[in-house]
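A short write-up of the structure that comes next.
One chain of protein is taken out of this complex; the other chains stay put.
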Amino acid sequence: MGLFLLAVTGITAVLFLLLPGRNLLHGLSLAASAGLLGGAGGLTREVLRQGQVTYPALGGFFYLDGLSAIILDIVLLLGFLVSVYSVGYLEAEFRHGQVDERRLGIYYFLMYAFMFTMMLALTVKNMGMMWIAIEATTLASAFLVGFYNDKLSVEAAWKYVIICSVGIAVALLGIIFLHLSSLSVLNPPQLLDWTALYDQAEALQSPILRLAFIFILVGFGTKAGLAPMHTWLPGAHSQAPSPISALLSGVLLNSALYGIIRTVAIVNKNLGSSAFTGRLLIAIGLLSMATAAIFILTQKEYKRLLAYSSIEHMGIIALAVGIFTPASIFGALLHMINHSLTKSMLFLSCGTVLQKYGVKEIARIRGVLSLLPVSGPVFLLGLFAIAGTPPFSVFSSELSIIGAVFAADRLLLGAVFILLLALVFMGMALSMFRMFYGGPRGKLVRGENNLPGTVVLMLLLAAIAVTGLYLPPDLQQLLLQAQQIIIGGQAHAG
Amino acid sequence: MVGFRPEQVYLLMMLLYGGAALSALLLRKHPHWGNLTAHGLCLAAAALGTAASLLQLTVVEAPLRVSLLQSALPLIGVDLVIDRLSAFFILTLSVLGGCVSIYSFGYLQHYFGRRDVGLFNFLYALFILSMFWVLTAGNAVFFFIAWEIMSLLSYFLVVFESEQKENQRAGTIYIIMTHLGTSFLLVGFMLMFSFTQSFDLLAGSATIPGWAKDVMFILFLIGFGTKAGVIPLHIWLPYAHPAAASNVSALMSGIMIKTAIYGLLRFVLGYLQLQHAWWGMLLLGLGLVSAVLGVAYALMEHNIKRLLAFHSIENIGIILIGLGVSFTALAQGHALVGAVALAAALFHTFNHALFKGGLFLGAGALQLATHTKDIEELGGLIKRMPRTALLMLIFSLAISAIVPFNGFVSEWLTYQALLGSIGPGQAGINIIAALAVAALAFSGALAAACFVKLFGISFLGLPRSEHALHAREAPASMQLGMGLLAGLCLAAGVYPLGFLRLIDQVGVALTGTAIAGGLQGGWGTVSYPLAAAGTSISPPAALAVMVGVGLAAGILLRVLGGSGRERRYGTWDCGFAAINSRMQYSATGFSKPLRIVLRLLYRPGRELVVEEGRSPYFPDLMKYKVSTEAIFEKYLYDPGLQLINRFSSKLEYRVQTGSIHMYLLYIFLTMLALMLYNRLV
Amino acid sequence: MNPSSYILIQILTILAVAPLVNGIIRKSKALTQKRQGPPLLQMYWDLYKLLQKSAVVSETASWIFTATPYIVLATAVAAAVLVPVSTLIIPAGFPGDVIMLVYILALGRFFMMLAGLDTGSTFGGMGSSREAMISALIEPSILVSMLTVGLIAQSTAVGEMMAAMKLVTAPLLHPVYLLLFLALVIVLLAETSRIPVDDPATHLELTMVHEAMVLEYSGRQLALMELGAAVKQLVLITLLVNLFLPHDQLLTMTGSGAVLLSVLLYLLKVVLAAVGIAVIETSTVKLRLFSVPNLAALAFILSFLGFLQYFVLGR
Partner (left out) sequence: MANYLDALSVLILVSSFVLVANKRISSYIATFRLQSLLIALTAGMMGLQSLRLEGRVDVLVVGLLIVSLKVIYIPNLLNRTFAQVEYRVEKDFFLNIPLLVLICCGLVVFSYFSISTIAGINAGTINMQVVNSVSVVLIGLLFMISRKKAIGQMVGFLVIENGLFVTALFSTHGMPFIVDMGIFIDMITAVLIMGILVFRINEKFESINLHELKNLRG
């Protein structure tokens, strides 16, 4: 099943380069993503039943457990929604002559290649392979960032490629040290094999492992957009086509964090305490939140603003992982899901706004609510949601993280955390709310011009509104499994 | 009734509000029917709420616990606890809500065709529902959630007429202030959680160390103070209230800011159990500052709704004075004084909901009739809208704490509580209490002045603009809504005992001390339970005497006086040209003496523009502009915000320079730093 | 004594005596100024004449203008009920206290200010705005000083306060009560619109406050207003003298004779107070409107000091 999924994705990606005709392309992408989503559902059920899924094929490189299943589901769910949205989006672009058929094909090809690499990163057992896949995500998305091929997007793409490759290279150094630390313990077939590393964690050589963690944190941290390595993120997110920004922010960052979390699990088990990793993660997390909070306050472009908010949320998750209590891990994973859904919803509505107004500056936009009867309100509510306002889901996960922080007797940390959240909200309100009200300038017609996209937006809004107070039991079980995988020992919801 | 289950009534009520919201949305296309059904359902729900809460205040003893949803999400659970404190606030909410709904039947008609009434009513009904949840939340998390939802909905209601710039600004200031306040609350709740491992409001706080309790008190004070509009956290209030539609501002000012009072009672008195006297004294101090400054700023306002908003600040101050006295007294073990002060605070909360709600509704009627909020453009409306005028007069008298109305009784109780709190050997409290008495008296007199201005300028004299000249009386439903409130004001003023008995039930539930026994001396007489039976007032008696004397005087005149006719004639114009509307006193002129006396507070600025004509003695045009400063914004908030802004915009370009080399350098340095850390740790 | 007859005595005495007080003040002012002055009973005649005349009412005015005279009189009289002329006639547990007194008078003032604005004339507005300022500034001193006295009686009922003051020997030699007394004197002058705060005799727009408000009144309405003002003045005088110059402790006998004697003594005190007011009025000048705050501040400081002294020295 899992191998099949990977294969399907890869093949579809290639197909896009061969097939002619817009409708055919759209149709294929819809069908493929729907199928993938279904497959993901099946896989998840299997994981729920057996705890993990592996196949003997190709030296049993395929490995899926609760942790990776969660993120895989996010990838495929968002993949589906984004490809539905993309249909309307690209059609509009096509009408405005932004893209031609060829570029359309390339777009889909790159998008599916991107998804393929991410799925690979999440489903391999071998840390080295994982590294390769994550590096590949950068390469696959580079041209998506530079898709519009104008000054700004090329610049963004260059920065994206260079910074991420360098960061990833540092991560490779970390992987090498990880390998080194395990040399005396593991024997060839299971080298760099995560499960093996985790089981034998106590036996690994701590000094090297610590060094490895440092490099992996810096490396994958760069990819995950943690301050101060976040610098590529605002540019890339603001220049990429909005559906891609949604994927970047909702999925890519998570899969980078996934690498860190796997490593943290090993290191903490080896060191027997989370002090070493915790300090770093909390520091970097707070730094990211603070950076975002300050930068949002005077941000002038809405997509950049949202990008900074992604940095903030990555910081939140990192901090929660740093606390490393069952509750905090649960919150962190939950927050991954909620942030992905909410943030991608925001980026998608950004896309609609951008297509309506054609400008990225907040100052030049007025009357979104009156002009976009659906996307406008969704956008506004999404802002409240992402800022942690109940009853939306981001609030509930932030709450559980804050609760975990306080339960761990980190009172001051918790207070600072809440303060930063408030600052972020203030920044958003000050810099962004004004674009929703008032009457639009110029002669813009009222109404939505991306129907499938609008449907997607409403679905997402419903999702984050419902999960704000209610957690499906399956998801809960999955989260508990993941929590157990990371932290070991007995699972509980915190 | 047999097997009466209040829970069910409350549930039904919630359903009704939900139904109102839904029906409003569904009937969007037919604003008239939608409005009718929505507010009809709200009215029914309000009636149910009133009945249930009354029953609970009188019959039902034990607090009700209703668990609506136990979520799989950590820390989140939705359960309601309705005890007498909640019941009292629900009563207030339902009474005001009902009247406002009646009012809205007519009021919202001016939206038909122009705005989305369906959406408005949807938000409106949910807003009431969210307040109900705030008042009944059983655990801190759900309280927080309901609180945020309430803020969110009220924000949307504030920016509902969002095409005006000032409304957007108002909304933004409001949502930011309230969200900042809320995060203080969150820290408080989390402290509570980290020490007791639970969010249950009725659980004991014994395991919380003293210092943490102090910190929590401060946090709660800031958090709730922001919502209540306690000076200096009040800046959002004078913007938000005028921006909202009048029926909404009535609810916001009548109930929403009172949820903060509820919060203080619930968390500080009920949960933290008052460990120091200085908590109360702090409240007292804040209260008297807010009372005086609030009314002082109100005096300078000519926008009727801003004026009323500042009066909300004043009355919150008065409530806080009562609350402060009771907290201090209870902390020192003077149970009876505490109970009286508490009763005073709660009664004033109720009264303020009545008359302030009414005033905002009246303001709405004025705005509807004259299309302006500026009283300088009104005048002579008593001729054109006699009933509205009468109702406004009643509300004005009530809020100025003048005798036969309810405002007086609660202020009287506050005075008495202050008197009772004064005792030998506690200098601090004594001095603050004496100052509080002075503050109460001062704010009372200023309020009277302010409402003489409001009523006199807008209803009396000659009309000052076309609008005022062609104003028409408000629709019957609006009058009915206001009339009910006015009637309640009078009832609560003339026969306070009935209300005080209910409130006493709350007091008993909270402090275990009853004052009702001491309160009653003869019919309609409220006596002061602390001291000699001498101290007592009887509003009905006073009313009777006054009416009697008035009638007697009238009859006497008929008998003694010769020809009883009175001649109508023009106002004396000193023999110059006939009086016109520009010669009468303006609101600015009326408040000028006090502006000069209190110039320290307003830092008034004035400029005189003269366009000289043929000779300096015959100017073509003279403009005289007077402005007062909003001290707190100008000297406290703006500088802070500018500081942050400058900092961030600086940093933005220092850090995110756009140079890729810089970015790589960051990574490089981070790596080196972490390697160093690894080596050293 | 039963409440109804108490109320009757109160109302009748005060209604009967109030105009006389004005007469006494005017007469003694005239005498101090070496003038003949009007006869003592002049005000009674004035009232009678005015009652005969029908009123002229502005076309702009509304029912408020017509209702105000009755309300003013009614509130003044209702206030009179709360301030017993003698402690011997107070029925047990009579409801009503000094705070209520203040806020009943506030009702009258409220309507008087409205009436000033009602006619749309320039003077009326001026009068009410000035009145608003003065009353606002004076209010705190009344309540603080009354509260201090109330502390002794542990009650704010005027009767209780008087009963308590009886036990104090020579109140005016006691620092606390001296301060409070002075404060209340200032309050009295301000509330009854006397020099130095206001000038009852003036009709100069620069100086008039109370007169400006009632400027549009004529005939029987004016009469009611005048009477109301006089009653209010007497009520305040009564409050002052009965609190700080208690006399009932001098009486040894009981019964109706005692009551009569006590009332006579009370009248004597009122006459003294009236003469005192006249002396103050002649010996001071009217202040500029914006110096009145200083006077009010003085009053407040006096009362607050009194309050503090009460705790410094004990009772």
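In this document, chain identifiers A, B and C correspond to the written order of the chains, with residue numbering beginning at 1 in each.
Just so we're on the same page, a contact is a pair of C-beta atoms (placed from the backbone, for glycine too) under 8 Å apart; a residue touches a chain by one contact, two chains touch by 3 or more.
Note that this is a predicted model, so its numbers are computed, not measured.
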Going by the stated contact criterion, tell me the shown chains that border the hidden chain. A, B
Given A:A32, A:V161 or A:I487, the correct residue touching the omitted chain is A:V161
For the chain not shown, which residue from B:D83, B:D504 or B:E652 touches it across the whole complex? B:E652
Please identify, in ascending order, the residues of chain A that touch the omitted chain? 126, 128-129, 131-132, 135-136, 138-139, 142-143, 146, 149-152, 154-159, 161-162, 165-166, 169-170, 172-173, 176-177, 179-180, 183, 188, 191-192, 205, 207-208, 211, 234-235, 238-239, 295, 298-300, 304
Where chain B meets the left-out chain, the residues are 652-653, 656-661, 664-665, 667-668, 671-672, 675-676, 678-679
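Basically, only the chains that are shown with their structure count from here on.
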Taking each chain's centre as the mean of its Cα atoms, which chain lies farthest from chain B? A
Per the C-alpha means, the centres of chain A and chain C lie apart by a whole-Å value of 79
Can you work out the whole-Å distance between the CA centroids of chain A and chain B? 45
When the C-alpha atoms of chain B and chain C are each averaged to a single point, how far apart are the two points in Å? 35
Chain A: which residues touch two or more other chains? none
Along chain B, where are the residues that touch chain C in the complex? 379-380, 382-383, 397, 400-404, 408, 411-412, 415-416, 418-419, 422, 424, 427, 430-431, 434, 437-442, 444-446, 448-449, 451-453, 455-457, 459-462, 521-522, 525, 527-528, 530-538, 541-542, 545-547, 549-550, 553-554, 557, 560-573, 579, 581, 583-585, 589-594, 596-597
Can you list the chain A residues touching chain B in their complex? 158-159, 162-163, 166-167, 170, 210-211, 214-215, 217-218, 222, 228-229, 231-232, 234, 276, 280, 291, 294-295, 297-299, 327, 330-331, 334, 369, 384, 389-391, 395-396, 399-400, 402-403, 406-407, 409, 411, 414-415, 418-419, 421-422, 425-426, 429-430, 433-434, 436-439, 469-473, 476, 493-494
Show me the residue ranges of chain C that touch chain B in the complex, using the header's touch definition. 7, 11, 51-52, 54-64, 66, 70-71, 73-75, 77-78, 81, 92-97, 99-100, 102-104, 106-107, 109-110, 113-114, 116-122, 124-126, 128-130, 132-133, 135-140, 142-144, 147, 150-151, 153-157, 159-160, 215-216, 219-221, 224, 289-290, 293, 300, 304, 307-308, 311, 314
